[in-house]
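To start, the structure itself, in structure tokens.
Just one protein chain is left out here, and the rest sit where they should.
Chain naming follows the written order as A, B and C, and within any one chain the residues start at number 1.
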Amino acid sequence: MTAEFEYTPLELMAAAGARELRDGEIVAVGLGLPVVVSFLAKRTHAPNITLLFELGVVDPEPVDTAVGLADPRIWYRAKILSSFVDMLGTVLHKGLVDVGFLGGLEIDAYGNLNTTLLGDPKGKYRHFTGSGGANDIASYARRTITIIRHEARKLNEAVAFVTSPGYLRGGEEREAAGLAGGPSRVITDKAIFDFDPESRRMRLVSIHPGITQEEVLANMNFQPIVPDAVPTTEPPTSEQVRLIREEIDPDGMYAG
Amino acid sequence: MTAEFEYTPLELMAAAGARELRDGEIVAVGLGLPVVVSFLAKRTHAPNITLLFELGVVDPEPVDTAVGLADPRIWYRAKILSSFVDMLGTVLHKGLVDVGFLGGLEIDAYGNLNTTLLGDPKGKYRHFTGSGGANDIASYARRTITIIRHEARKLNEAVAFVTSPGYLRGGEEREAAGLAGGPSRVITDKAIFDFDPESRRMRLVSIHPGITQEEVLANMNFQPIVPDAVPTTEPPTSEQVRLIREEIDPDGMYAG
Amino acid sequence: MTKVATLTDAVASIPDGSHVSLSGFAISRCAMAFAHEVIRQGIKGLTVSQCVTAMEADILVGGGGVERIISGGGSRGRFGQHHCINRGIEQGTLIAEEYSSLSMAFRFLAGALGLPFIPIRSLRGSDILKRLQEVAPSEVAMVDDPFTGDDWLVLKPVVPDVAVIQVQVADEEGNAWILGPRWTNEEQLKASKRGIIITERLVSTDMIRSEPERTVIPGFRVSHVVHLPYAAHPTAVYHAYDFDADHIKHYAQASRTPEGTREYLDRYVYGTRDHEEYLELIGGASHLDGLAADPALGY
Partner (left out) sequence: MTKVATLTDAVASIPDGSHVSLSGFAISRCAMAFAHEVIRQGIKGLTVSQCVTAMEADILVGGGGVERIISGGGSRGRFGQHHCINRGIEQGTLIAEEYSSLSMAFRFLAGALGLPFIPIRSLRGSDILKRLQEVAPSEVAMVDDPFTGDDWLVLKPVVPDVAVIQVQVADEEGNAWILGPRWTNEEQLKASKRGIIITERLVSTDMIRSEPERTVIPGFRVSHVVHLPYAAHPTAVYHAYDFDADHIKHYAQASRTPEGTREYLDRYVYGTRDHEEYLELIGGASHLDGLAADPALGY
């Protein structure tokens, strides 16, 4: 099957993310591309997924593009407007979140994410956003999907600060720390990764159409596990692209 | 000062209870006479007391007599309708309840209350209501007031089952159990008691008009501390009686 | 996704031996029609939990299907004690784990939040705690506060198999509102593995979306939505109908003895095929109209 129409890298990523969601799942969503991913899944193969936003918003139907979770545009026509304790306590901490979406300043070879600082935290450094709900979601969503730009400075052997734990330094370290679940997919604008079940090191799953394996590896500061044969990422369908452009993100704010 | 009008024992008890409440206090109320007591205080010297009902009701203004806390008649025109966690958790357990009202099958010489069973819990016995919020209120309201009928079977040296702890077996036992506050007054239809600050044994404070000390003691299964001079309980004022009969309990369901 | 189901099917989803958490409080919002159908279907060995015991728990015990009750105690207020529950406890046929209101509320809250344990200041020094240490030693423990060194009683969370919540308003997904005080219903539902909602009114999801601050029951926790008006009769549903005082007195009198209880069940539960027949038997529409709530008063 070949895609005979134009699509952007973000549209490809959105479609790849949507394929990771199964109908009926409970999904913790952050703003940005995960919103497009989730609504795309909901409008295609997974009409019964439940979307949670950490501040206390369930299954909204936004008609305008929001600037953040604190923007009432993203709350429009929600089924529930409640609280952090309700979303992250009675759903996430209770163990009911199937999938959480994460992003960050950088991710490392074992899926640990940094949203807190760059530089040397003992010396000169720049401080950024910190955790919000990311650490919570990373700690016990059944699986997490990270969407991140494919740039070497964002893909490092070890992050400067573990805001949201992945598999820590690999092997059984995550379980030993008392954490459940764990990273399942990393989706960049060049490739998709999962994690080796033994070593828990990041592993190349597929490479996006038009990208070479050399481009993927040259833009990473660590060496992922590379299987002998790496398939090409399935492109979005024309219907997926239409939904994104016409209905989900008509202003192109998230996936433009 | 003499009262030149008729009043019932329950009206006297209601007035005596109301005198125990100070303006601005937060009061945990059960159904029955405590409702009359609290509204009487609120309409006279303590307009700013806050009334809490454990199931999640704050400051209602009932216009019809209720059969219990679960009767919507007692919720009418509440300022808050919420939950047990809200009332007993964020107010009582947080340490904000000044006064709690209690009642029971029997009370003992150290203010322990039984609302659970009569007879021998190891053998033949009758089971009754259990705790509800009574144990919680008894455990950490700053002070509790018990209203109980003055009958020997209800006033015992030790109760068959400690549902709601008073001073346990006296002295420092209550503090040693990790409990705050404690019983401050017991109001019967014959007398008012408090608790000796050292021994924590029940102590006669005043005897109601027309009742003799012999009648008080003859109808108790234990000997309270009796000071040399025991004053007569102050009777209700005519205005208090009018408020009870005309406005607070016109059907005479609670204080009739 | 619609979860609208018949009461029969919703009840049939509950296996023998389940732990069922019930929404009633004394004489309000009791899942009566649900309890009747459980008795008709002969479901056995149930554990029942609720913050304050209520009429649906009492009749379930009277029907013989309850093995254990976990509650903070309770009565029907001026309508007297729960005779079936008390008789079961006195005769040793019903295991009672008795707490206080707050300790039940905290146990449900801990269940809802996925907490492994929750500290509480209640129960210390009481015979309630002594008895729990005999009846349910695995549910209570002491822990040192790591910040102060004080010792604290901690309670285990309650995680029922299913919460059965009688509400005023729900949509077909199970998103629901509770009018009036919610006692511990929100915590019970969120502590449970799933929920069954019995609703007086079935509304559109658009209606739910119009006041989303009121949605205390999330549809994604619900397996069945049963639309069944007057399902709480003879107990009250705020802003729907008042309690039926005469019928409650009738039950109170009947349930004083095992024989009376049996006669009541024969007539009102086994003697009716379903809730519709029950409503006809207790007087039908004209009787129910007399119970309808005054819109201003809510009862």
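Methods note: a residue touches a chain if its C-beta (ideal position, glycine included) is under 8 Å from a C-beta of that chain, and two chains touch if they have at least 3 such contacts.
What you see is a predicted model; the values in this text were computed from it and never measured.
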item: Touching partners, among the displayed chains, of the absent chain; value: A, B, C
item: Which of A:G17, A:P34, A:G89 or A:P235 contacts the chain that the document leaves out; value: A:G89
item: Contacting the left-out chain in the complete assembly, out of C:K156, C:R194, C:R256 or C:H287; value: C:K156
item: Hidden partner chain, touching residue among A:R19, A:K42, A:H150 or A:R174; value: A:R174
item: Residue of A:T129, A:Q223 or A:S238 in touch with the missing chain, whole complex considered; value: A:T129
item: Residue ranges of chain A at the interface with the undisplayed chain; value: 31, 54-57, 63-64, 66-73, 75-76, 81-85, 88-89, 92-93, 115-116, 121, 124-136, 139-140, 161-165, 168, 173-174, 177-180
item: Contact set of chain B toward the excluded chain (per top definition); value: 26, 47-48, 50, 58, 61, 75, 77-82, 85, 89-91, 93-95
item: Positions on chain C contacted by the hidden chain, ascending; value: 106, 113-119, 121, 138, 141-148, 150, 152, 154, 156, 178-180, 213-214
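Everything that follows uses one rule, which is that only the chains that are shown with their structure count from here on.
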item: Middle chain, criterion being Cα centroid separation; value: C
item: CA centroid of chain A to CA centroid of chain B, Å; value: 58
item: Chain B-chain C separation of Cα centroids, rounded to whole Å; value: 29
item: Separation of chain A from chain C, taking each centre as the mean of its C-alpha atoms, in whole Å; value: 41
item: Residues of chain C whose C-beta touches two or more other chains; value: none
item: Sequence positions of chain B contacting 2 or more other chains; value: none
